[in-house]
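This is the structure I want to talk about, given as structure tokens.
The complex appears here minus one protein chain, its other protein chains still in place.
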């Protein structure tokens, strides 16, 4: 397959980066991840905007997903134009110039054993 | 983005507020959350109705999500017209006057390490 | 709301009832649950069929979800026409005479702390 599949806009209403962690880094560091799959034969140019409860949105955060590649991006690592605050509720919109498939997951290791969750966001065009 | 995206009606069939918790409150208190994202340039007026196994529905619970904001609402905190009983199976319908994106999650800390789950509910218009 | 919403057919490809548990029963017993929400003003008559890897399907299991009620049914408790075997991979189809909303979840307490997962199944009509 080298045709683009998915949607050009995805929305993740749940977002929260736990403030602390147990276990060896980086794999056991508490994190929120957005996984993006680009099945097309051209790069996908992606912009992420983060929404909060009591301030204006942050972003856009820009990343490129190469042709026939996946990127698993930790929200923890976003730096430009500003880092995402820890222990703060947020939500995010992912927009791409071509259809991509997005999945959201979190590893929470605040307590001594880790917890996981995942969902396919809401997608539209 | 400042156009509304999502659906005006969302349904969460799973609902259960664990009766007890381990760890520091509020972040490790067992809770059920409905996350609502409003990407529009006007406020979203939202009504939540809760369904049970053996009694009539409760609600509506009314909240406002401001323009370009997200609200992560714990069902634990709903008080008017009545609190949601603990350790009781329920389901919920979220209705909005404009399209919003909804996600459901639970943190269960009844045992000494927390567990997480999340899903995008069923959406329709 | 008293109109039916959802789908008349739902498919859960993941199914597995863990064989053992830690913690007080019934709330910490390992279990698989199908949550069904009926927002209509009439009862929903539901049939569940379970599929396996190496034998013919089991069922139908019949349940009624009253008007404006939810049922959270543990697969563990299905008895007629036959119980679902433990520690066995299965999948299920949920069919209803009117649209309902379905969600699937599992609590796994085989190890000393419980784990949770949930998903909205695939829905169609």
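Per-chain numbering from 1; labels A, B and C assigned in written order.
In this text, a contact is a pair of C-beta atoms (placed from the backbone, for glycine too) under 8 Å apart; a residue touches a chain by one contact, two chains touch by 3 or more.
A quick note: this is a predicted structure, and the numbers were derived from the prediction, not measured.
Residue C:11 is the one among C:11, C:71, C:84 or C:101 that touches the chain missing from this view.
Listed here are the subunit C residues that touch the chain not shown: 9, 11-16, 49, 51-54, 56-57, 87, 89-91, 93, 95, 104, 106, 108, 110-113, 115-122, 124. Those residues of subunit A that touch the chain absent from the view are 1, 5-6, 23, 27-28, 33, 35-37, 39, 68-72, 101-103, 105, 107, 109, 112-120, 123.
Throughout what follows, only the chains that are shown with their structure count from here on.
Taking each chain's centre as the average of its CA atoms, subunit A and subunit B sit 21 Å apart. Once the centre of each chain is set as its mean CA position, subunit A and subunit C turn out to be 30 Å apart.
For subunit C, the set of residues touching two or more other chains reads 113, 115, 117, 119.
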